[in-house]
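Missing here is one protein chain; the remaining ones are kept as they sit in the complex.
Labels A, B, C, D and E are assigned to the chains in the order they are written; within every chain, residues are numbered from 1.
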Amino acid sequence: MKLIIAAIKPFKLEEVREALTAIGVRGMMVTEIKGFGSQSGHTEIYRGAEYAVNFVPKVKLEIVVSDGLADQVVETIQTTAKTDKIGDGKIFVLDVASAVRVRTGETNEDAL
Amino acid sequence: MKLIIAAIKPFKLEEVREALTAIGVRGMMVTEIKGFGSQSGHTEIYRGAEYAVNFVPKVKLEIVVSDGLADQVVETIQTTAKTDKIGDGKIFVLDVASAVRVRTGETNEDAL
Amino acid sequence: MKLIIAAIKPFKLEEVREALTAIGVRGMMVTEIKGFGSQSGHTEIYRGAEYAVNFVPKVKLEIVVSDGLADQVVETIQTTAKTDKIGDGKIFVLDVASAVRVRTGETNEDAL
Amino acid sequence: MANMKKTLGLAALTTALMALPAFAADAPKLDAGDTAWMMTSSALVLFMTLPGLALFYGGMVRTKNMLSVLMQCSLITGLVMVLWTLYGYSMAFGETSGALAPYWGGLGKAFLHGVSMNSVSGTIPEYVFFVFQMTFAVITPALIIGAFVERVKLSGLMLFVGLWVTFVYFPIAHMVWGGDGLFFAKGAMDFAGGTVVHINAGIAGFVGCLVIGKRIGYGKENMAPHSVTMTMIGASILWVGWFGFNAGSALAANGTAGLAMINTFIATGAALLSWSATEALVRGKASMLGAASGMVAGLVAITPACGFVGPIGGLILGLLVSPICFFFVTTVKSKFGYDDSLDVFGVHCVGGIVGALFTGIFAAASLGGVGYAEGQTMGGQFMVQVEAVVTTLIWSGVGSFILYKIADAVFGMRVDADSEREGLDITSHGEVAYHY
Amino acid sequence: MANMKKTLGLAALTTALMALPAFAADAPKLDAGDTAWMMTSSALVLFMTLPGLALFYGGMVRTKNMLSVLMQCSLITGLVMVLWTLYGYSMAFGETSGALAPYWGGLGKAFLHGVSMNSVSGTIPEYVFFVFQMTFAVITPALIIGAFVERVKLSGLMLFVGLWVTFVYFPIAHMVWGGDGLFFAKGAMDFAGGTVVHINAGIAGFVGCLVIGKRIGYGKENMAPHSVTMTMIGASILWVGWFGFNAGSALAANGTAGLAMINTFIATGAALLSWSATEALVRGKASMLGAASGMVAGLVAITPACGFVGPIGGLILGLLVSPICFFFVTTVKSKFGYDDSLDVFGVHCVGGIVGALFTGIFAAASLGGVGYAEGQTMGGQFMVQVEAVVTTLIWSGVGSFILYKIADAVFGMRVDADSEREGLDITSHGEVAYHY
Partner (left out) sequence: MANMKKTLGLAALTTALMALPAFAADAPKLDAGDTAWMMTSSALVLFMTLPGLALFYGGMVRTKNMLSVLMQCSLITGLVMVLWTLYGYSMAFGETSGALAPYWGGLGKAFLHGVSMNSVSGTIPEYVFFVFQMTFAVITPALIIGAFVERVKLSGLMLFVGLWVTFVYFPIAHMVWGGDGLFFAKGAMDFAGGTVVHINAGIAGFVGCLVIGKRIGYGKENMAPHSVTMTMIGASILWVGWFGFNAGSALAANGTAGLAMINTFIATGAALLSWSATEALVRGKASMLGAASGMVAGLVAITPACGFVGPIGGLILGLLVSPICFFFVTTVKSKFGYDDSLDVFGVHCVGGIVGALFTGIFAAASLGGVGYAEGQTMGGQFMVQVEAVVTTLIWSGVGSFILYKIADAVFGMRVDADSEREGLDITSHGEVAYHY
């Protein structure tokens, strides 16, 4: 199994989720994060004080899938989340040693 | 060492934390996430507009433990977080290459 | 490539980000988390009810870098985030199988 | 509140009051100054409920139930206004004759029959008197909900409130404030409604939380307030609005209103301080939630007293009430283990009782108060106050119990466990409070 | 609002009004009670805009645009106050002669020329009359923005508002409220500004959202309110402030003010209930956002009616308006697909029209109202009301359209797509609302 971690633009979340559901992904974990990358942040000024905010709001997806599905998931995210503008995000793939479903105790691919 | 990632129901957090402490887990990272899975979300209506919210609030635990403790941690989470209802969550296990304690610079199992 | 996960004290974030930028890190994901560890939490009392909050606010960094840079990143985080007080945090390193840049489809080290 | 007849009755016995110009006039005639103040007061008392009380309560619940609290306060406001217009005002302030006259005002003024733009009550338009009293009828049942938020079922609650104002509030208001009301004859001193509003709502809430039961996870899970900021805003608005409640109960802009106002300032400031001091002593830290609780405790305690006691009496009453309420919301509640979620009993009922009883004492002219009716002694007045308190506790306690059971049988008073877990906002109202 | 002349005009025809002492006085003389009420009312109407309306609207937008809404309301407040002082008051309430007299008041009172601390308007200082009217001029353009928040460009908006108050609001205010105003002669009944404020702003907003276009992602992305709590606070403040708006429009603390006040209570409570009931029937759940919308719908509808209809008429009007507005903000809006983001048209314009038309009916003495001018019938009055509504819709609709086009040509009325995506708070104001 693979853990696919993707940082994408927040407004793309719904679209990506739908596309992934369509190819058979049945679960994921979504976190609101602050992204740092080549996309620049913004400046906030409060009375005298100026703050350069180097972070940009992003959404992080974490999805565990069987090895067979992994490539398709990566590709789907990449094509769906793409807007051709800087800051579209990254996708990382890691190996997962094992998985368990809490409710039933099923393991590995059965757990997904 | 292993990284154990678990998505569980928020109100189970305290119980799971206590159970893990009891078996010798000494640290973890906890994140509030939006979970997507077989448990269905809810519908919100604001004046005319209807929004299907497909995400359910979950809590994600990330725990690094020695290889020896990993199985016990997984089992403890599984039994404690279980409510036998859909959406109880998942547990994933990944390999960790190395660990460092910031304060002391201790590494690997000493760092946990 | 390596995924470096670090839990640090929130007020160290800006300093660490700058130090990492200086050694060539070009991206990261930042999440606000609740940390559990040897640093103790606090007690809140609301009228009659007392709550022991065992979690401490931390910031989690997730950074993917080439294998070559990984050690330097870990060291930079460790030295910069250090305050010599309990709760300074941990750094974990995991292997990454592959990486993709959403905007361009570039892969692996090119994607970083 | 001191309605015209009542105030006149006391005035006959109190030289102080006789000196006021407002009472010199024989035929009641509209006074623009009094009308201005009473319109302001009416607006202020609505402000107490929406958004004051709603935020005070709402801030203390968990995020997932925020809107349910705001919504319950809003719907109660709408419902009671409509019922008040249809028959409530008539039941409370109408005039009827016969055996039931001490218990209700009849239906002669239902649908505002016979009341017009030119009707005058005292020195203000009767329409203004009507709305001022209406705001009291609105806030009283809204106070009750604090005892069982986060689990109560909306349909059951609305039925209960409709029944409760009809069978408990309107009659008690008549008995206490109606010129021919039962309690009125006994000479109980309750300037602005400590009995009718706070003890009444407090005991109804207490019975409610026993009938409905504890929240799931009570005592185990973290049920910390989701926004102490909102609670503080709510408490502050309550304070500001309470000037309408208390000084407005003089029904005029005169010296009595001034007395009610100074007491509402000083007692509240003192109670805020003494709650914080108690916390600092007992726990080493004074909390904002405590200070807000102290404000409300002080406001509740001074309500019956504000037009009768002197400012130093008010100051002492404020200092006293907070430690007593503190003891109830911490020690007593945890000892008996009932889940009066937002301490309606511990603050409103207990604070109301403290206020009612001390009114009987501090009203003494020797203690700076306006003095008793001719022939009345401090001991005698105290016993009258005790009697009024006990009667209200029993009437409202028993009445509420029966009405909860009826509402429970018809619609149910509690949501199912899954809905409670998920939160009432989504399950009862289909929305969530915040999307940050 | 019923300015002195207008009220006197109607009073001549209505015995009820003649009985009021305020109108017995020949030479106008300052009355402290009336002045107290009108100062309070002025403060209350400012409270409606800041923070009332700002929060009511702000709560409904996404976090990233919160400050832009608060800021637009604030800047409009400042701008209109300055323009009102420079020439607005004179245009609306000055006196001029000649052919243009029915359309504007001239510039005789520009820069408050000739108005001093001793100038009296009716029984209150003219300065107080000035500020009371100013608060109306402030809130009206602020209402408009709800139709196109989250995408409007600040510079374009400010230019539009400056032009709009000058060419639409000030003239209409004169025509309706000025003693020699065009519409005044026709006898349209509009107690507190249903036409001038709500229909006027409602149709301007509607035209605005058509001119400016939909938000990016409208209908696809989640645009749920970022804080229904803030919206509820805003609606509550609007209600409280509206007593100044409506009862203040009597320009005195008298029986008419009392009538306006009781209606503002009852109609709003009823509308709150009926919106919630409608939702419960149609969707199975009543929402807090719905209850808040119902409050505002009720307030809008009772605005023209509050000094003319009886309380039972107000109650029925309140019950009626909510389902109608509900139908517009759900069915009609989704059917035609315009993005009137915060339902300025569906609530203010539609609610205002419902109020204006029913005022013509419920004002009948036989239905508990104050009755019509001598010789006028219900049917006749109804047609007058229709005419006033239609004229306002056309004048404001066409005028607004032209002014949007001008502002769009000069500065642009819409931000670019990237700014809209990122949110106006950062891109237009350089700050974010929350750092929790």
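Convention: a contact is a pair of C-beta atoms (placed from the backbone, for glycine too) under 8 Å apart; a residue touches a chain by one contact, two chains touch by 3 or more.
Note that the structure is predicted; figures quoted are calculated from it, not measured.
A.B. asks: Which of the displayed chains are touched by the chain that has been omitted?
C.D. replies: The chain that is not shown touches these displayed chains: A, C, D, E.
A.B. asks: Using the definition of touch stated at the top, determine which of D:Leu86, D:Leu182 or D:Ala224 touches the missing chain.
C.D. replies: Going through D:Leu86, D:Leu182 or D:Ala224 one by one, D:Ala224 is the residue touching the chain not shown.
A.B. asks: Tell me which of E:Leu79, E:Leu367 or E:Val386 is the one touching the absent chain.
C.D. replies: With E:Leu79, E:Leu367 or E:Val386 as choices, the missing chain is touched by E:Leu79.
A.B. asks: Quickly run down the residues of chain D that touch the omitted chain.
C.D. replies: 16, 19-22, 31-34, 36-37, 40, 44, 62-63, 222, 224-229, 232-233, 236-237, 239-240, 243-244, 247, 252-259, 261-262, 265-266, 269-270, 272-273, 276, 283, 285-289, 291-292, 294-295, 310-312, 315, 370, 434, 436
A.B. asks: Spell out the interface residues on chain A facing the chain that's missing from view.
C.D. replies: So the residues of chain A touching the missing chain come out as 44-49, 51, 53.
A.B. asks: I need the residue numbers on chain E that touch the omitted chain, in ascending order.
C.D. replies: Residue positions of chain E that touch the missing chain: 29-37, 39-40, 42-43, 46-47, 50-51, 54-55, 58, 66-67, 70-71, 74-75, 77-82, 85, 111-112, 116-118, 124-128, 130-131, 134, 154, 230, 428-436.
Going forward, only the chains that are shown with their structure count from here on.
A.B. asks: Please give the intersection of the contact partners of chain B with those of chain D.
C.D. replies: Under the touch definition, chain B and chain D have C, E as mutual neighbours.
A.B. asks: Out of A-E and A-C, which chain pair has the most contact pairs?
C.D. replies: Greater number of contacting C-beta pairs: A-C.
A.B. asks: Centroid from C-alpha atoms only, then distance chain B to chain E, rounded to Å. What do you get?
C.D. replies: 52
A.B. asks: Going through chain A residue by residue, note those that touch at least 2 other chains and give them in order.
C.D. replies: In chain A, residues 31, 94-95 touch at least two other chains, as defined above.
A.B. asks: Counting only residues that touch at least two other chains, what does the list for chain D look like?
C.D. replies: Chain D, residues with two or more chain partners: 222, 430-432.
A.B. asks: Name the touching chain pairs, would you?
C.D. replies: Going through each pair of chains, those in contact are A-B, A-C, A-E, B-C, B-D, B-E, C-D, D-E.
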